[in-house]
Each structure stands twice: as structure tokens, then as C-alpha cells.
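Got a structure for you, written out below as C-alpha cells; questions coming shortly.
As you look at this complex, bear in mind that one protein chain is not there, while each of the others sits in place.
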Amino acid sequence: MDFTYTIYIVLIPLFAFLVNGLLGHKIKDSISGVFATLALGVSAILSYFTAYNYFFKVGKVDGVYEKITAFNTTWINFTDKLHIDLGVLIDPISVMMLVVITTVSLLVHIYSLGYMKGDEGFTRFYAYLSLFTFSMLGLVVATNIFQMYMFWELVGLSSYLLIGYYYTKPSAVAASKKAFIVTRFADLGFLVGILFLSFTTGTFDFITLNENASILAQAAPLGFMGLSVLTWAVILIFIGGAGKSAMFPLHIWLPDAMEGPTPVSALIHAATMVVAGVYLVARLFPIFSAVDPIALEIVAIVGGVSSLFAAIIACTQIDIKRVLAFSTMSQIGYMMLALGVSGMGEEGTGFMASMFHLFTHAMFKALLFLGAGSIIHAVHSNNLTDMGNLRKYMPITHITFLIACLAIAGVPPFSGFFSKDEILVAAMNHNPIYFWIEWAVAGLTAFYMFRLYFGIFWANDKKHDHAHESPFSMTLPLVILAIAATFAGFVPFNELVTSDGGFLDIHIHWNIALPSIAIGLVGILVAYIFYKKESSLPSKMEKSVGSLYTYAYNKFYIDEVYMFVTKKIIFNKISTPIAWFDRNVIDASMDSIANITNYFSDKIKTIQSGQLQQYITAFIAAVLILVFIFNYLIS
Amino acid sequence: METTIFYIISAIILVFSVLTVTTTKILRAAVYLLFTLVATAAFYFMMEYNFLAAVQLTVYAGGIVVLIIFSILLTHQINLDLKKINSIKKITSGLVSLFGFILIGNIIYTHTFKATSSVIADTSVNEIGRTLLNYGDGGYILPFEVISVLLLAAMIGAIIIAKKK
Partner (left out) sequence: MIEGIEIQHIILVSSLMFFIGVYGFMTRKNLITMLMAIELMLNAVNINFVAFNKYLHPENMQGHFYSLFIIAIAAAEAAVAIAIIINLYRNLHSIDVEDVNNMKH
């Protein structure tokens, strides 16, 4: 089976971007939107076709899914072994990601037809969306780590463009800069990691790297602090992944990124781009598990801390998009933790669970964001306090939002239950502490999601004059995603996506599933009691936990710590003296050289009098003198 | 006989050259230049380069001098008395020229010139034409073509530059 056509999955959005980006001002808004949506539709259909072919027809050889290089071209050739290629790699996780990205992106494209209607930069918005989709698809099909890095930066760029889409709003501009700088900073780690990795192993190619992971890990020279160079390389690469996936403490850009249009938040900051870090670790998973165990332990710890940290903050926020942003961070923490506790082959429950959760999370989190967008569209506010009683005005949004909340809270038979259960099983097998942390986070998740749900749709009898159900183009994606969020849990990931491509025998462990369902229900119940009707319970609760609430409400002052470090220490103590030195010593010396030259040239320029005969006299005299010298003095 | 003629021609060339660059009437200068050029043609005749002498007469004497006289007419300067030149400039230029001449003259007299062969080439017009259009060894077809393009370019350039806007 020839998979060469998969290149078009990637190239079609690029084409749509070029058309909308270059000719956007000449095309009518509606046409450009429909064009981009149709282009992505073609891409999505090709992805489904690929997935069908790969998973059910030809991918499996001897019971193991193969990695197929569908398309490859050498771009920069350093040596015979070390070269940068551009290509398409087909394997279970990349095909799964293709499906996720094209599905969510297609739905977001459709949704934006309604949501962004009448906006000034409509074609610009669609051009950016196509650019993002192209970059993200290029990232997941990368055949080598360098190609991945390039597309990685491209998604960073398109994320920057989309967060700053409302560029007249200062907060959006600040947020876009913040997102770009923070992720760029993390990407420095990624780049250094790539250099270490390629220097030690002599290759960029994923297939070569992963197949020879254990050999390479053993051959790698000793580095620093008793760890091999390869271990350091993967840790540095993980820093890049953590930055993109908003892991603690590099998460500060994600809540601010909610300044972008809501469909963008759904696509980029919930379903696709932020899971790129998870995908990166998954992509290099054989290497991660072959090097010193500390590398995966770091992944697990960072994931665990992030999920707990974000869940606590999410309970206190009143901006609904920020709650969802912290929830995203928390769920990605789950995925990271699952990867961190996983092993290869038979012990690969965590890997499978992580990919499974990535898949289900993409569905229900995109649904949550799009639902939130629908609500914001109706009430023109992000604030929970401006909402309430909306179930009467927006029935479809209400039902779909409820489904998503049930899915994320882990209530069976919605999709979140299955994937979260597998993560908890993997955590339990590795270390019970991780299990208990994630168990608590599951309760918190249920609580804050239903706090949001009750706060938006019940809570009070507020009248909304303008609130109304969203147009069909917005509710259709909601319904589709709700169906997906309900049934995605039945996709047999243990057969399709595993760490080594083989079959993984799993079943529901009731001794773990039952406590997790229980705590989820407890969370929902508490939220019901607190927020179903307006009551004084929440404020009493806030008082009883005291300063913890204040800390959580202010996101544990992480932003302020960053500001302190950058402004007070780096800018004042380091940058200012350097700037002074640069201006007064280096620049000044250069300037004085220029000034001296300028002075002398000003003096001697009068020689250029414009008088031809002066020139010719000088010329002939000089020639004669040269003749004289060469004829009589030299020789 | 030939010696005498040579000296007479040399005298004509030098005298009229000096007059060309010193006379105060511009039209006279042009006429003196014409005499110099004709005398040069006489040199070529004496050296048996008849074709070259003919070219010298037609192109230089007949073409360029006429062109110069036309330009004098076009710039309304036919009766112009040229401005007096200040003596410092005269002395400087004279000294530079004199120095140059002494230098070159000295070189000429200290150098021994020696003929490489006593065979004399055929200088008939027929032979010149064949050599000019010959693309084999010793042929001049390439410079010939280049010159023809150059002349065309000069013609177009002159028209464009001098054309009224």
C-alpha cells in the first residue's frame, strides 16, 4: 500500500494558507472561510482514509504496527549518515494525531464561520488557522527531529499570531509576546537537546533513533552529574516539550493565551498544540525509556505537580476560559505523568493511556472550549459572575457542555473515564504516590468542572436580554464533538496505539476504577451543593482555607516571581549595566571612529573640485612619475 | 629626397599642432587640426600604407573635422575669441608636458630598436580586406564585428543624447 498521498494532508492547508494569506484582501469573507473549510475537509477525509488503511488494512505486520516512511526527501546533507530530511512518517501515534488534528481543526473551521462572522480580519483569521494546521500536521508526521523542530517553531509562530489576533488590544499583544517568549525560551532547551542527541547518536532520524535506542543509550558517553550525554539530551528535549505543553513552571503563558479568539483556544491551546510536548516525549519514548530512569521520573514528577497545581488554581478562577486553560494544563499533566510511569512493551500501559487520554481529551476539551465560546458569544463576557440560568436560553450548548463535563470528570461510560482509568492503573503500578495525587486531582477536576457547569447554566434566575442559542454552524461542531466525547472511550487503543506497536492486554481494574468514580461523584456532589443555588457556602469555604484560597486565586504568584526575577534581578542588575557599557563604551568608540573619518573626509573632499583639467593634470603627472620611477629608479 | 620630404612633413605636423592648441580663434584651430591630420596621412603614404592613409583622409580629415566644425556652428561660437588662459596654468601644463617629453625622448634614444624580419607584408587593399574578414589565424573578424557594433551604439547614443527633449 502506497501512502505517498499523505503528503497532501499536510500540503492542502498550506495551499489554503497561501491563497487566503496572499489573496485574502481580494476575496470575499464568506468565500475565503468556506474555501479554507473545504480544503481542511479534504485533508480530514484523506486522514480518515489513511487511518482506515493503516490500522485496518496494511499497517500490521506479524501483529505489530510498522513505522512507514511514506514520503522522504533529503534537504540538507551534512554527511552520509547525518542529513536533514523532510518527509512523512506513518505510525500509530502520527496517524492518531492526524485524525485528531484534522477533526478538531475542521470543526473549528466550521465553528468559526459563525463565531467570527463580521469580524474585520476574517480572511486573516482563516489564513492563520490554515497555517497553524499545516504546521501542526507537519510536526506530527516529521520523520526526523530536526523537521519536528522546524514545525515546532512554526506552530509557535502561528500560536503567537493567533493569540495576538486582536492586535489593537494591549492585553492580547502582551499575551502573544509572553507566549512566544516563554515557549521560545523553552525551545532553546529543545534545540540544545537536539544538538546533544544528534552529536551523540549521529542521526536525526526517528526510526533509526528508536530502533537502536538501547544500543545508543549504552554507547553514549558519560556527561555531567553521573548521567550520560543522551540522558541530558532527552531531559533538555523534555524542557522544550514542557514549555510547549505548559508544564509547571513554564505554564505562565497558557492562561494569558486565552486572549485569542475562543475557537483558537479550542484548537491550539486545548486540543493540538499544547499536546505537542506529550507527542514529542511519546515520539522519542524508546529513547526516554532506554536512558537513565531519572529522565522519565522527571517527566512523571513534572506532570504530576502540574496537574495538581493547575487543578487547585482552576477551582478559584472566575474567568471561564482561564478555568478551562488550567484544566487543560492539569489534563496534560496527566498525560505527561502517564508517559513518565510507563515502560516499553508489556509495561506500556502508561504510554497507551497517555495517547488514549490525549485523544479523548482533545475531543472533550475542544467541546468545552467551543461551548464556552458559544456562551461568550451569547453573553459577551468571560466572567462566571455574569452568567447563570443559561440552560433556558441555550439548550444545545447546555447539553453538550454537560456531556463534556461528565467526560472530563471521569463518569462512565463517557470517554474520559476509560482513559483516566488506564492512567491511574499505570500510576498505581509504578508508584502509589502518583496514584493518590492523580486520584485527588480527579476529584478536583470533577469539582471545578461542575462548579463551572452549575455556575453557567443554573445558579440563579438571572434574565439575559441578548442571550440566544448560537447559529447552526456553531452548534453542529458542538453536537459532533459531544458524540465523539461520549463514544471515544470505546476506541480500542490497546490494539491500535501502543509503545511498541503490538497488542496490549488491558481490562478495567475495578479496585482502581471504583475509587476514581467515587471521588468524581463526590466532586460533582460538592459542586452541586455549593453552586446549584446561590448560597453562602462557597464564601465560607474560602474563609476556612484562608490564605490557600488567596494564593490559588493569584495562581500562586508564579507570574509575580517571574516578573521579580526578570525585572528586578535580570533587567536592573545585569541588563542595565550591560546596556550602559554597550552605549557608552562600545558604541562610543565605534562612533568616534566614524566621527574622525567623517571629519577628515569633510576636509579632503574639496579636492574633488569638479574641474576636469585639474584631474587630468594630476593624472598625467602621476603617470609620468610612475614611468620615471619604473624606468630609472627600479630595474 | 624622401628625407627632405619627411622633415618638411614633420615640421608641418609640429607647427600646426602647436597652432591648434594655442590659437585664439576656434575655427582656425579646427582648420589647423585639419592640416595636421592631412600631414599625418602623408606619413602613412610615405610608409606605403596607402589604404590607411586613405582612411585617415576620409574619416579624420573628411569626417571628424567636419563634425567638429558643425559642432562649432551649432554652439554659435564661430567668431568666438577664446578666453585668455592664466599663466600659472600655462606654465604648469607646459612643465608637465615638457617633463613627459624629455622622459619619453630619453627612453627612445637609449633604447635600441631592432627589426625582427626583413620580409615585407603585402599591403594591398585586397589583402587587407581578406585579413579583416578572416576568421582563421591572424584574422580580424571579431574586432571588426565588435567595432561595427560599437559604431552602431555610438550612433544611437549620439542621437539620444543630442535629441531635443
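Each chain carries a letter (A and B) given by its place in the written order, and its residues are counted from 1.
One rule holds in what follows: a residue touches a chain if its C-beta (ideal position, glycine included) is under 8 Å from a C-beta of that chain, and two chains touch if they have at least 3 such contacts.
Because the structure is a prediction, the values reported are computed rather than measured.
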Footprint left on subunit A by the chain that the document does not show: 605-606, 608-613, 616-617, 620
Interface residues of subunit B (partner: the chain not displayed): 1-3, 6, 10, 13-14, 17-18, 20-22, 26, 29-30, 33, 36-37, 40, 43-44, 46-49, 52, 55-56, 59-60, 63-64, 67-68, 70-72, 74-75, 77, 80, 82-83, 85, 89-90, 92-94, 96-98, 100-101, 104-105, 108-109, 113-121, 123, 128, 131-132, 138, 140, 143, 147, 150-151, 153-155, 157-159, 161-162, 164
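As a working rule, only the chains that are shown with their structure count from here on.
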Subunit B residues touching subunit A - in the complex, by the definition given at the top: 89, 92-93, 96, 99-100, 103-104, 107
Touch list for subunit A against partner subunit B, complex: 613, 617, 620-621, 624, 627-628, 631
